[in-house]
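A protein chain is absent from this complex, but the other protein chains hold their places.
Letters A, B and C mark the chains in the order given here, with residues in each chain numbered from 1 onward.
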Amino acid sequence: MKKLGIMAGVASLVVSTMLLASGARSADDAKLDELKAQGFARVAIANEPPYTAVAADGKVSGAAPDVARVIFQRLGVKDIVASISEYGAMIPGLQAGRFDVVTAGLMMKPERCASVAYSEPVLCDAEAFLVRKGNPKHLMTYEDIGKDSSATIGGPGGGLQAKYALKAGVPSDRFIVVPDAQSGLKMVQDGRIDVYTLPILSINDLVKKANDPNLEVVAPVQGMPVSCDGAAFKKGDEALRDAFDVELAKMKKSGEFAKIIEPYGFSAKAAMSTTREKLCASAQ
Amino acid sequence: MTDWSGYLNLILQGAMVTVQLTVMGAALALVMAFVAGLGRLSRFVAIRCLATAYIEFFRGTSGFVQLFFAYFVLPLAGVTLTPLQAGVLVLGLNVGAYGAEVVRGAIRSIGREQYEACTALNLGRWQGMRHVILPQALLIMLPTFGNNAIELLKATSVVSLISLADLTFQAQVVRSQTGSTLMPFATILLIYFILALIIAWGVRTLERRLARGLDGVRV
Amino acid sequence: MDWDWNFVQEIMPTLIQGVKITILATVLGSILAAIVGLAIALARRSPHRLVSRSVGWFAEFIRGTPLLVQLYFIFYVLPDIGILLPPLVAGVIGLGLHYGTYTAEVYRAGIDNVPRGQWEAAKACNLGGRHTWTHIILPQAIPPMIPALANYFIAMFKETPLLSAITVLELMNQAKIVANSSYRYMEPMTLVGAFFLIISLCSVVLLRWLEHRYGKIER
């Protein structure tokens, strides 16, 4: 019953908490101390190898959490605790205080840069299409899908892919929001969608596991820029982000960074050749 | 070809979370059912209205929507709940609202003559409720409570959508790790069914025990 | 992140699209559940024990396991054996089958409520089995069932958000998509809750009227 009142008063409460939040910005060194005190940072992951993965024993791995784990240890936070989330729920979850940071291959884009505080780039990858063998509809680019009115494409909700598709003239009813990668693969196999799109490395991993000769990968998709992700922090946690960046830069310099991500197939060079500033401004 | 034993372990962990959610949710639901159910029978208009508002609100909106609201919107209002807390809170309040109607119905089904006997023996309102009416009403509530508990068990699957690692969620994890869809889903369907059978059996046993000596009196 | 009415205005048409699908799914699901329920209820009364037993267990299984997992099963596993259903059809079948096992209980109670004398009278009038059902039993059994059936259809309505998990573009999914691309959860989720509450409250009024018109039946 208490909740009823809370819901009724949501609008007014929210206004006041937002005021509080903006007022508290100067004191955000506290965030790192808070994480140190609790001994772990809560990270959001997507369970999309090789970016993020959960092993059979429940252990979290993947390139993005591995990098984050090392950096947090350097910062004095012993461990990371991951919760799996849909891509679409990550930024709202971050804002709602569900996680301290998103380390999930959440690619930097200007709109996202406006909503969260990104670290410097960590993982870079280009787009790929998963199609049935022989690519029966000859779908090589987003424009191809836009032109063929029978073609449907699936991708994660709240991902960049939906925006690319829309821009290339794919109406929203032909872009199917698929909750997870395995469902996307299954929907291509079953012929529910013609294309499933994710970054190249994710698609490759998916296809390798499925081991299905009736599938084919189009990579990279022509005309698409390489995108890079970064660890995403809540707006207001910039001090924590800056501390994270300092450690990240040290690792990049020492070659330790490459040692962590290259076994997963990512290129350290790609991440080091660009910056947050460029990526956040790129589409403008 | 695949390491099933490792994944089975993952699914069993999920089953533990599901059981935990069901038990804690049921405990909250039970409390809310009695509070709101008795509240609806209160002499005070304000309490009746409050109880009715609670019941209609939680029965009127979808549990799924309530869960998303509790998980994503309440934190913006300064109330941050862990997925487990959000799950228990929403499931408990939701099923409690249904349970409240069961409590009310059962109490009202106790014949007027029992209330009159209480008056004739000079028992107070609460004394009569506590010692005479509720013990009898409980027996009437029990089978429906059992059904509600099974509904609660089933509803826990929804928490997988707010990334709480329950049975359904773990099935999804196993699915994305192994590429097999049939095995994880078939396994968890079976586990859910077994859990439901256990609840049904437990309630029947409890019912038999409570009904001892009442044979032929209760319908 | 305070409430933004412009944003509400912007997303309203999308959400209303979703409401339409939600209602469509509920209506189709209800029709299917009404038919499936009757079929199950009749099959359970079948003189062939194999039929009545296996249908009974099947219904128990469906009732004891979560709708969400059943939807996953229908949508992702059935294609492996060559049954490929569009999302909405899969969703309606899931709803219809799941709630069919509930409506079956309503039918059963309704049929049992027809006095034995009616069966005997039908026999005395030399009516055959089919005529007894269609002219004597069902016409008496169905009207008192209507409120209980409607109750389950309302419950089904509140479970339609689960269809979002199998990519049906109903209200919840539209809201999630809006939330995903705008990073705002508050307005879409609150509106979804409001839509459900409004429609539910209207249906409660309808239910009261049905109860008044057709009388109440034990569920």
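Some observations on this one:
Heads up, the rule we're going with is that a residue touches a chain if its C-beta (ideal position, glycine included) is under 8 Å from a C-beta of that chain, and two chains touch if they have at least 3 such contacts.
By definition in this document, contacts and distances are computed from a predicted model.
Only one of "Nitrogen regulatory protein P-II", "ATPase", "Multisubunit sodium/proton antiporter, MrpG subunit" or "ABC transporter ATP-binding subunit YhdZ" fits the UniProt record of the hidden chain, and that name is "ABC transporter ATP-binding subunit YhdZ". Looking at the complete complex, one finds that the omitted chain is in touch with B. The chain not displayed touches subunit B at residues 113-114, 116-117, 119-125, 127, 131-132, 135-136, 139, 213-218.
Basically, only the chains that are shown with their structure count from here on.
Taken as a contact graph, the chains are fully connected, with every chain touching every other chain. A comparison of the B-C and A-B interfaces places the larger number of contacting C-beta pairs at B-C. Computed centre separation for the pair subunit A/subunit B is 36 angstrom, with centres defined by C-alpha atoms. Those residues of subunit B in touch with two or more other chains are numbered 57, 69, 72-73, 76, 181. Shared contact sites, meaning residues of subunit A that touch two or more other chains, fall at 7, 10, 14, 86, 89, 92, 95-96, 186.
Every residue of subunit C that touches subunit B in the complex is listed here, in rising order: 1, 61, 63-70, 72-73, 76-77, 80, 158-162, 165, 172, 179, 185-186, 189-190, 192-193, 196-197, 200-201, 204.
Listed in rising order, the residues of subunit B touching subunit C in the complex are 56-57, 59-66, 68-69, 72-73, 76, 150, 153-158, 160-161, 168, 171, 181-182, 185-186, 188-189, 192-193, 196-197, 200.
Interface of subunit C with subunit A (complex): residues 1-3, 76, 79, 84, 87, 165, 167, 169, 173, 176-177, 179-181, 183-186, 190, 193.
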